[in-house]
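Here's a structure for you.
Just one protein chain is left out here, and the rest sit where they should.
Chains: A, B and C, in written order; residue numbering restarts at 1 for each.
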Amino acid sequence: MSKKFTAVRLLCAFGIAFVLTVAIIFGVSEEPVTAIYNLFLGPLQSKRHFFDVFASSVPLIFTGLALGLVFKSGNFSMIADACLYTGAVVTAALAIKTALPAGLHPAVIMLLAAVVGGIIGSIPALLKVYFHTNELVTSLMFNYVFFYLGIYTVTKFLADRAAGTFASLKYQPTASLGSLISGTKFHAGYLIAIAVVILLYLLVYKTKFGYEIRISGSNPEFAKYSGINTSRVIILTQVIAGAVAGLGGSVEQMAMYQRFNWQDSPSYAWDGVIIAILSGNNPKNVPLAAFFLAYIRVGADLMSRRSDVQNELVSIIQAVLILFVTAERFMAGWKQRQEAKKALGGEA
Amino acid sequence: GDSAEETTAAGKETSAEAGAEKETEAKEDAEKKETEAASGEKVKVTLLVTGSFGDKAFNDSAQAGMKKIESEMGDQVEVEMIEMGSDKTKFEGSMLDAAESDADIIITGLWDMKEITEQVAQEFPEKKFIIFDTDVDYTLGDLSNVYSMSYKQNEGAFLAGVLAASVTSSDMEFANEDAVIGFVGAKDTAAVINDSAVGYIEGAQFVNPDIKVLVSYVGSYVDSATAKELALTQYSSGADCVFVAAGPASVGVIEAGAESQKYVIGVDSDQALAYEGKDEANYIISSAIKGVGDSLFSSIERAQGGELPYGEHETLGLAEGAVGLADNEIYNTVVPEDVRTAVDGAKEKLLAGEVTVDTAYGMDEETLKGIINGAQ
Amino acid sequence: MEQGNILEARNITKVYPGGVVANHNVNLSVKKGEIHALVGENGAGKSTLMKMLFGMLAPTEGQIFVDGKEVHFTSSGDAIAAGLGMVHQHFMQVPSMTVAENLILGAETGSPFKVDRKKAVEITRELSERYNLKVEAEEKVEDISLAMRQKLEILKALYRGAHILILDEPTAVLTPQETEELFEQLLLLKESGHTIIFISHKLNEVKALCNRMTILRDGKTMGTYEISDLDEHEISRLMVGREVSLDIEKAEADFGKTVFSVKDLVYADQFGKTRLDHVSFSIKEGQILGIAGIDGNGQSELVEAIVGTLKLQGGQVRLNGEDLTGASVLKRQEAGISHVSEDRMRYGSAPKLSLEDNAISKVYYTGQLKSRGLIDSKKVNGFANRILKEFLVKYDNSKQSVSELSGGNVQKLIVGREFDYDPDLLIMNQPTRGIDVGAIEFIRKKIVDMRARKKAILLVSADLSEILSLSDTILVMHEGRIVGHISDVKNTSENDLGLYMLGVKEDSKEQIGGAYCE
Partner (left out) sequence: MILQDIINTLSLPEFYFAVFRSATPVLLTTLGAMIASRSGTNNIALEGTMLISAFVGVVVSAFTQSAWIGFFGAVLAGFLISNILAYFILKLNSNSVISGIALNTFASGGTIFALYLLTGEKGASTSLASLKLPSIDIPVIQDIPVIGAILSGHHVLTYAALILVAVIWYMFKYTELGMHIRAVGESPDAAESVGIHVKRVKYTALSLSGILTGMAGAFLSMGYVGLFSAGMTAGRGYIALATQAIAAGNAVIGMLASLLFGFCQSLANYLQSSGIPLQFIQMMPYLIIIIAYTVYCAMVERNKKKKQMKAAAGK
């Protein structure tokens, strides 16, 4: 019943979002059909665009996993943003300044980026455990701190002075996670992301520590009474989440960039929140949720490029889709009537 | 390309007021296209901008240029404008999309597009590419289909510096005793902003080697409130003329100027035009203009005449008229004769090569900080 | 409708989201001026029915009449306006506000722009006098005792002018004296013309207080009876559908060696209030040590101190000769401590997680649930189902969440989990609070089984009949100290205990010291 209902609800939500989107497009566009076609089917038109969706979903998967894990442990730290950004900076530094053989280079870089991400991730957690600060507050503030620290590092040590803009020197070719399917951006990073999904799934649902995360997140009091060291859980979870986010920043840099040029923080962590919540904080569902978000973004991009619909409309459409798709009690009345009918019918 | 990509310029510029008008225009356009497509004569020019329009800088200027092309060469040229947004991973895809479309000439700009252009241009030798505000490395391969041009904004900024330094020591209404002027930039990480800063400082020092130049960065292109706050800080620290290079956030600095009754020098386009008839306009004594739009217009003109040197790079500066100070009514009425003369003098010296301006492009961190901190 | 029925529910059906049929064609008629009991097992649908009468839930089908007129309440505000008042099973109070503020909440004194707190305090005092329900008007609710919170709930209803009072398990947290006091006040209220609906699992109370009763089983009405027509056994049978007995058969005491002891435990809370004041005692194999006391006199802290969730300022905890002072909760568990906590939803389970997850909380890290280093869901499933079956938990499947079980079933699950761990020391804190007779019977039997298996058992309970019928030795706590040490349990009455609990009586130092031996 519940599964069927979820399906019906999602369909209707998509339906409403679709109708609203179409209405908006008809309202503002001279070529609504082109716009709508590109928005919803654009990504399917060519191999390149289709695999763009996968490539765009990679940072979303990483932050979605990281945020999902943090939420699962009952915390609300946004530090993944700083972890991802700094992971990317670390990647830039190592990709420029170190020389290692091809296979090894990315591996070492990813490892170090993850370690740095983990360390940064632990900061709000440590402050929370030792000084009882609210991790949302400290993480939001630390995001700024690490962003500026990153910018400083790149400007001071890595910048390409000949570049006409903010950009680091070029990465060594050995430090690249190249495309796996020629003519597309589908890169090895996607496979790494999926591997992390599997690992985290196992961690959360199949290990001792995962159990501790879930209990602590669901009811910390009970966790304490069950002999779980909740402080350790809080810290370790955020270390892991930070490492995942740091790894995400690293993968994204090596797969999609040849230089570091994040002059503004890409703020993937807020996207991560959306993914985490869409996926119900279950790693298993993260790739799908990320695919969904990436798909509407790629579609919207194509729409804005190929029709007269402005780029900015994309965010409006995204908002509408997200709002309705995540509205839980949307159609709850209908559901309850069905259930009552069924329950009473079954008894009589 | 398929029908989805046959986007016309008329379709692109939908705005509320012009809806009805556009409709007929679109129809006419479609008819025109049919006939021209048959004869195969109309050249399609696609502009790809990084970020979006409304940046009060390159993109808006490029857009103006494209509109000019459309209105003056509409019989031979069809234009399309695409905003690529801020996600840099999408730039390459957009470029490929454009190259795969029916565009004949693809215009794009800024250093972020340099490497992408170098690569895509080789993959699509039958298409022509124009890239502004950066060069491409012609030694990489066959880039004979790419024309690149960059601007010497430092020369414009130099003149702004000369102007500011002269103003601060003049007897103009809102000038004070101190030889202090200011610079408010968007981000210290952007070479183009620093290039303006360097030119400005050197221009000011050209007039008065002991001048104090306060330099602040907003840290953002959009935070007009902080931009204003910084400018207010500079004005209250004794600056009476501030040169701003902060994209859309510039408006905050202009307001600060009007509010403090001090002078502002705008950037990229003649910023006083946006304030025509408003009080603020009286304080914007000039702007360091960078003629991106005009340069696009003239390159398309040259391309149509077969004169555009594809496969080459050109640097456009004062001499080419691509950069300079806005010579508008306010400049001529508010700024006293002797100051204007000083500016003209400096301009001549620049043109004659008697003075040179450093550029922040390729400058190392130490030197840059040295120049900036040296003037504070 | 029948004459004299002040409140009537006719053919009420309620289906919760998720399809639980909590009430099915339920009928209830309450006469003006009576005390009407509503009894039934956990999950029979009592609270659900009351919440509908009180406008907090909308019936799926059926009609409600007040004073002969059909009503359609859309909120409890409507019900309050119609003269109803409800004292909920779980206190409906805002902990950070004072008693007086809670009293007037929603019906404030003064103007909307200036709530008159002074007046609120006055009113509280005045009402408190009038109905002889003593409360501290200016204390914060988080600082007052459960008994006082109970009284506050009743005062809240009276303040709003309720003449029909619904009391959902009001005595679950009271001492006998307090219960008796409450009954007196309820009878007074009845005399002054109030009508009362009284829900309780304690049938002796129902017999003592009520005029008529309605019995619910599985969401259906089993009928309405005059109290005098039924004895407790008949009521139990109607409720549960079988014979139940709360008389515990327990073998003669046969203690072994001392297993567990605490010495000089001292604890002060963050507000600087002393909660444990040099508490010492020990427990032997096969001994049930009962701790009696009014809620809030240090029992919870004592349990926490033993379990290891409290940082003590002084004292020693030993199990099997091992010093556990300062050891972690986990270490203590591994040393052999099991614990059934007083608040099953807060400390005893993770309500949103599955029965499986909740069942394995003691053994999740052990090898018995793993294969190839990972937790094996088949093994977990097997383990959980075994416990659920063994402890007669009513459930659909082991993947459903704990919050979907009724309280009694949650408790059985927790007891099952803790007993299955085979501990040396078993701490039972309020093991049967608020659960029905069937479940109570079951859990008490299990406790006695553990005693027979030579476990040391610490039983903390507010239910004195439980303490008296199960314990071999009883300690009474008052303001963080042990004030009574009773070895001769058979010849002790609830009232005797009550005197210690209220601080009226205190044993000598030597006698109390006797509770501790190395």
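Note that a contact is a pair of C-beta atoms (placed from the backbone, for glycine too) under 8 Å apart; a residue touches a chain by one contact, two chains touch by 3 or more.
These numbers were taken from a predicted model, which means no experiment stands behind them.
The missing chain, though absent from the view, touches A, B, C when the full complex is examined.
Note on the undisplayed chain: of the listed residues A:T138, A:Q263 or A:N285, the one touching it is A:T138.
Between the chain not shown and the residues C:K14, C:H36 or C:K156, the one that touches is C:K156.
Checked against the full complex, the one of B:A225, B:A319 or B:L351 touching the unshown chain is B:A225. Among the residues C:V15, C:L38 or C:M86, only C:M86 touches the chain that is left out of the figure.
By the touch rule set out above, chain A reaches the unshown chain at residues 28, 127, 130-134, 136-138, 140-142, 144-145, 147-149, 151-152, 155-156, 270, 273-274, 277-278, 310-316, 318-320, 322-323, 326-330, 332. Touching residues on chain C toward the chain that is not drawn are 54, 56, 75-81, 86, 88, 90-97, 101-102, 105-108, 112-115, 156, 160, 266-274, 277-278, 313-314. Listed for chain B, the residues touching the missing chain in the whole complex are 13, 15-17, 52-56, 60, 188, 214-217, 219-220, 222-226, 228-230, 232-233, 236-237, 247-249, 251-252, 255, 274-275, 278, 373, 376.
Definition applied: only the chains that are shown with their structure count from here on.
Greatest centre-to-centre distance from chain B is found for C, with centres as Cα means. Centrality by Cα centroid goes to chain A.
Each chain gets one centre point, the mean of its Cα atoms, and the points for chain A and chain B are 35 Å apart. Once the centre of each chain is set as its mean CA position, chain A and chain C turn out to be 45 Å apart.
Against chain B, the residues of chain A that register as touching in their complex are 28-31, 34, 37-38, 48-49, 52, 55-56, 151, 154-156, 159, 161-167, 185, 252, 256-258, 261, 263-264, 266, 301-302, 304-308, 310-312.
Residue ranges of chain C in contact with chain A, taken from their complex: 13, 15, 17-21, 24, 60, 307-309, 328-333, 339, 341, 346-353, 357, 360-362, 364-365, 374-375, 377. Looking at the complex, you find that chain B touches chain A at residues 3-5, 7, 11-14, 22-23, 26, 52, 82-90, 93-94, 96-97, 110-112, 114-115, 133-134, 150, 187-192, 361-365.
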